[in-house]
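Every protein chain of the complex appears in place save one, which is left out.
Each chain carries a letter (A, B, C and D) given by its place in the written order, and its residues are counted from 1.
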Amino acid sequence: MVNPSLLIAVPLAFAFSIPLFGLVSKKIGKYIPVVALLINVGISFILIPQILKKPAVVSIGGWSPPFCINLVVGPLGVFLVTLISSIGLLVAIYAISYIKEEPTEKYHMLFLLLITGATGIVLTGDIFNLFVFFEILCISSYALVAYNKDKEGTEAAMKYLIQGSVGSSFVLIGIALLYGMFGTLNMADIASRVTSADPTFLFISLAFLITGFGIEAAVFPLNAWLPDAHSSAPSSISAILSGIAIKTGVYGVARMIYTIFNADGILTFIAFLGLLTLLIGEMSAFRQNDIKRLLAYSSIGQIGLIVFALGIATSLGVFAGLFQIVSHALAKALLFLAAGYMIYRVGSKSIDSLSGLGRKMPLTSFAFTIGSFSLIGLPPFAGFISKFSIVYAAIQVKKPIFLVFVVIALIATVIEAGYFFKVVQNLYFKEGKNVDNVTETSGYIIVPMIILVISIIVIGIHPQFITGLLKGAAGELLGRTGYIGWVLGGS
Amino acid sequence: MDRTSIKKWFKAPDKMGHKYSLWAVYFCTGCGIIEVPPVITSRWDAERFGVIPVATPRQANLFLITGYVSLKTLKAIIRTYELMPDPKYTVGFGSCPINGGMYWDSYNTIKHLDKYIPVDGWISGCMPRPEAIFIAVTHLWTMIDKGMATGYIKYREKYRYYRQNQEKLFGKLEWPPLYPMEDKNG
Amino acid sequence: MVIKAVWIIVLPIIAFIIGVFFLGLSRKVIARIHRRYGPPIYQPVIDLIKLMNQKSISHGRLFDMGVILSLAGSIVLVLFIPFGGIAPLSGSGDFLVVLYLMLLAPLGVALSGGEGANPNISIGISRKMMLSLGYEVPLLFSILAVMTYYKTTSLVEITKAQQHLSWGVIYLPLPAIAYFMILPAMLGIRPFDIVSAPQEISSGPSVEYGGRYLALMTVEHAFHTFIVLALFVDLFLGGGNPFTFFVKMLVVFLLGLFIHAVFPRFRIDQAIKYCWKWPSILALAGLVIAYVVA
Amino acid sequence: MQLITILIVAFLGAGIVYLIGKISGKARDILAVLASLIVVILVSLAYNQKIYTSFYPLPFLNLSLTLRIDPLSWFFAIAVAGIGFLSILFSLEYMKHYQKLDFYYSMMLFVNAGMLGVVLSADFLSLYIFWEIMSWSTYLLISYKGGKAVGAGLKYIVMSTVGSIAMLFAIVSLYTSYGTLEFSSLASLLQTASSGYILFLLIMFIIGFGIKNAIWPLHTWLPDAHAEAVSPFSAVLSGILVRIGIYGFVLVMYSIVGLNLLHKLGYGLLNFNYILCWIGAISIIIGTFIALLQDDDKRLLAWHAIGQGGYMILGISFGTTLGIAGGIFHTLNHCIYIALLFLVTGAVEYRTGGVRDLNQLGGLIKKMPVTFIGGLIGISGLIGIPLTNGFVSKWLIYKTLIMEKHPFLAFVALIGTWGTILSVYKFLHNIFLGQLPEKYKDVKEVPWAMRLPMIILTSVIILFGILPGIPLNVISGIERSFGIKPLSTIIFGMPREIGELNIINILAAIVVAGVFIYLIFSLSTRSRRVNQYDNYAAGSFIPKDKYQYSVRFYDPVYRIIGPYLRDVVDDFYYWLVEKSKSFFQGVRQIYTGNVNTYALYILLFLAFLIITKIGWGLW
Partner (left out) sequence: MSGIYNWMYYIASGGLILIGLYIVLVKTNLIKIVIGLNFIDTGINILLICIGYVRGRTAPIFSRPGISPANVVDPVPQALVLTAIVIGVAVLALALSIVIKVYQHNKTLNVTKIKGLKW
């Protein structure tokens, strides 16, 4: 069995080796993330079948939990790691020729650090360690948002940083409160003793944690950084932020609520929050004329849908939410990658200026179309399965309030359909104004997009590829006793 | 009135039909038309002779040229005459179509209508009384019976002559010739 | 079977005779109302013979075919409408078929006139269409009232139900009145002769017709008169044997003619408004009553 | 296996055509025609078979996708395949001057495949999947021409999305309640359901199918979409794609819910069927009378598509033998004649350089006789002139309405027909009759590839008009499969017990009368052939290009009823969209751009959580 800690160690090690390789040759740097993530993808794919059979708990330093920092590689962890490293790999390939602004090795280093952070978040079993990885993710993403050093980027990074710092401070306060109550930092340990604590204090700690992770997860009132950061970052980073970073926030929220606190009472509120996020995201996206900002708001909406599905809290609901994570990660990464290169070729972010690109950049436009169709939830793409499952899960709980919720969610889908279809029409059916000497992309740009398109279609047509894994992951989130059992042994 | 004679009907139904069903195109060329309304309404009732006014030349076979013919009207007259189905009969009404009448020296009226279209009969006077129209109709019956009302045949055969006269007056006409221009009888 | 075959041949001839008779009669009657002497009653026959012998013009194949279709439609229609209880083809189609077959005649004229390529024709046909839209509203109401009342769509059945003086007009007076009010419009006589309106649009659809075309159109008009009157008699006046049937038709026709003789012409929008107002209200009331009663 | 083959051929055809198109245009054309032809053959081979296959399991939902063929699905499948084939054939020449043909042909085949999937699927999930595939490929095809078509496509897809979410909602609720989505098992399971639930299901499905079928008040996408799509696709769109909605209605109402349950819904005049009838009736009135006001030929036909949809609803919603037969038969007939009419407008566009304005055309009969005959027969079918197919189906519908004692509905249906006559005559007159403008002097008849589909459709209209027994036989099979008393048919009309209709006698009478009149006609004096300029113009020679009456053809009627004929629903939707847009604009003001505010949001959220906990103990 491969040691899962390699998943964190490899990108970390490669990240810091980039400047060293830079001494040898300037050109090597951009290939390093690809190599690192290839290794990661390989490891995670090897791990999947093993983990599904038996979850692994890796203790650092040889002590047994709860007395050490440990990695818990359950189905959820391995699923998210696979997702993170796959999306990361594709974006890394894309970035090989997309990132031109010097100093590129810093970009690649930060990028790998971001991946490290994300991987660490989903794998760690220690709550403070979670915070540390969270900070790694956040700091590298602040820096990456400002990577282009232009007016918008720095402004967005500044705002992102302020909100993010407040958020991580809240996380830390929550952790401090937890530690004060239980005297341990191991999540399984906390979870096993959570009933012994004063519920009010417990809830205050949960509130701080939800708020803190909620900022990264971009739940409604906490998501003001997202449109700015996503729209101003380099497109590869937007793809990563949208595809991975906010998912880790969602993971944090879910882990806190389901596993640690077992806070059933708040789930309906969380679902409502998700719904609100969905609505506000889609409404705000509707009037956008900036393609990346539109995609960013759409991300908010989709995150709302994920949170909504997780809030349903049945095994099917969580399954649907996780499926939505996959389909959204694939589709949104694809959309940002495609849009990024279109913007690069055209030189403008406004939707109107993308008119007529269907003729000039057929593959990119096609990729964009598939991505948006999948997001809207049209068969036979991946988004359809997740949307169907979410609706099914929401109706299946047979609570009247969820019926109302699902109707509103479906209406939000119509709004989403409205603006995405408009963009697709813009690409294909409108006369372009100054797109005469625009040419199709090639090489490293097009490969990840093609892979994403194929995987969207394949998952849409044959969802069984991932349903097993997702079922296991959903089981892990809902079955907290199982989780405690893996980590602490016995019980 | 041999309208009820069955024998004649069997012998020459077409001739009888043309005789007793004279439909006049309701075309007002000049002052003479003022005599037509009394003719077709209750006072004189032309319908008892089978004469009724129709609105379009396509349905008519009797053409009353009522009064002076100015150049502009002549053009319309020619056009209308050419639209009428064969057999068709023309009657000049009043002295103006015959010789110009009181407009004999006008620069803008024609003096001899029969130079431009064939005319089967004339009613003289200025104005002729409505009764004169009935006399004309009965005369026309006789002429049709005897095969003398052949204006439409003449127009076909001497089309070149008529057309030349028309074009002398108007220059080139807008419409193509109705019949072939070569003269059959030289 | 043989009798039926004989009737199939004889009935159109009867209809033709009656129709042409009505045409001549109308000219004579109107003349007498105008205090004129009027033409002989067989004047339409003379006109027909003349028209057949005129060398008319044709605008094309459709110009010919439309006229033929129009007349053929009318002749076929005669076979579906019981004349004194005789309707040789009534087993092949009911009242709904009759309603639709009534479209063939105007359609033929419209097609043929369309190829005539004259705006007067187009205006005439457009008026015809609008007028028929106008009078169809009360007509359909009253027809539906009859069908609802007698619970059948078969004309023969409707006529049969009215034997022994239990005429439709007694049970359904309002639809009958409404039908009579729009009768002039259906016959195309004043005050509804907007379609042909010789003074305005040079007799409308027939502006390019001369000779044999006009002859066929005249015959068609004769048939049409017959059909409209026969329908009225069948629906409201209880049919009867051929003779009484003819008498009833004559009475209805004369009543219509009196209106024709003294009235001026409506403008088209006035005509539509008229049709949609009083006859429609009456017929609708009749329909409601029939719906409730039946 | 056979059904899977059909779908595989259909979908693969679409894909391969696109790829081949990159290599050679000619091969692509041939392949497209071939693929659609193979589908036609495969579908027709499935005649009178009963197949039920499960082709794709979805274990994580405990579902499997299934296909079936029964009389209903075969009936619609053959219509889909046939119309698809003919319009692709028509496209060969028509589309020559367009760009992006690979995309076009591929999408045409894709739409066809989607429709086939819809009609062949045996469970709601696969129906929904194919339905959505059909919807988005339609959207791409509607927008294909660019320009105004973009707006039309957007309108279509947004409304269609609304419809599909309604449908999705119903499907998922069905699945939640019964754990299966197969039609056959649902049909038996639903018999015990409460009528409130059935009503909810039906309303949801009616929204879903009704938007596609463009019943009032869900019709507003249709005129734009039909008018702006390319003509061969308009034929598919209006002919069959829209009518898949009718398939859905019939399926849900009779195949699944069943007649017994339907009659239990509502009391007296507030009966479900009766309300549906009135919706159909309003569609008829709105559709046919707004068509009067149109000056764009395709828009005119589009409004008729709405109106004729009303007839179908009127027919099927009664649930009597005659009514269902009439409704389904009218669906088929409509699909044939409206496809023909759209092809005709396509042919006219092709030769006149894309002119759709009825006021600029005229007199084309002299130049395009075949197209004219197509148009003539097409509008005859649309009106329902005897001897064309539309007559028989309309006859059935009227007969039902009168026999079921609904004279008011019958009145609406009949007056709708008269409105139809007005507008379609305008269509025919303004395109083909009247004076030929000088600029079209050199117009020629369309090439054979375009003539052939029109000829085929024309002859089918006549064939079904004279021998309605052929399709009615299939339809009575459909009724048998619903468990309704099947319609007894004879080949050329109706048996005596249903009503008096014998087309062959009418035909014989008309032919005999026509021949007789023709003899008389040719015995009388021959006429002289003249050209269009030899015409009565009150004595003057007619002015060229100015002697045509077409603008505001029915002006007096416009003046009377025009003010009432506004598409109020469309206005309402636009108002709604405008209001929502400004609302959305307001909503996104919360992202003020000021980082203090954002921090405040965060703090407020935290405070909200804590205060609700401590204050009310909410969680």
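Here, a contact is a pair of C-beta atoms (placed from the backbone, for glycine too) under 8 Å apart; a residue touches a chain by one contact, two chains touch by 3 or more.
All figures in this text were calculated on a predicted structure; none of them were measured in a lab.
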{"item": "Contact set of the excluded chain (shown chains only)", "value": "A, D"}
{"item": "Residue in contact with the excluded chain [from A:48, A:81 or A:166]", "value": "A:166"}
{"item": "Touch criterion as defined above, residue of A:284, A:324, A:426 or A:441 at the omitted chain", "value": "A:284"}
{"item": "Touch criterion as defined above, residue of D:373, D:504 or D:603 at the omitted chain", "value": "D:603"}
{"item": "Candidates A:156, A:395 or A:438 - the one touching the absent chain", "value": "A:156"}
{"item": "Absent chain, residues of subunit D that touch it", "value": "588-589, 591-596, 599-600, 603"}
{"item": "Residue ranges of subunit A at the interface with the undisplayed chain", "value": "128, 132, 135, 139, 142-143, 146, 149-152, 154-159, 161-162, 165-166, 168-169, 172-173, 176, 179-180, 183, 185, 227-228, 231-232, 284"}
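Note that in this section only the chains that are shown with their structure count from here on.
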{"item": "Rounded Å distance between subunit B and subunit D, as computed from the means of their C-alpha atoms", "value": "59"}
{"item": "Length of the line joining the C-alpha centres of subunit A and subunit C, rounded to whole Å", "value": "78"}
{"item": "Multi-chain contact residues (two or more partners), subunit B", "value": "56, 58"}
{"item": "Where subunit C touches two or more other chains, by residue", "value": "52-57, 202, 207-208, 211"}
{"item": "List of subunit D residues in touch with subunit A within their complex", "value": "58-61, 99-100, 125, 128-129, 132-133, 135-136, 139-140, 143-146, 149-150, 153-154, 157-158, 161-162, 165, 168-169, 172-173, 175-176, 581, 583-585, 587-588, 590-591, 595, 597-599, 601-602, 604-606, 609-610, 613-614, 618-619"}
{"item": "Residues of subunit B that touch subunit C when the two form their complex", "value": "3, 13-14, 16-18, 20-21, 23, 26, 41-42, 45, 47-48, 50, 54-56, 58-59, 61, 84-87"}
{"item": "Residue ranges of subunit C in contact with subunit B within the complex", "value": "27, 31, 34-40, 43, 46-47, 49-57, 198-199, 202-203, 206-211, 214"}
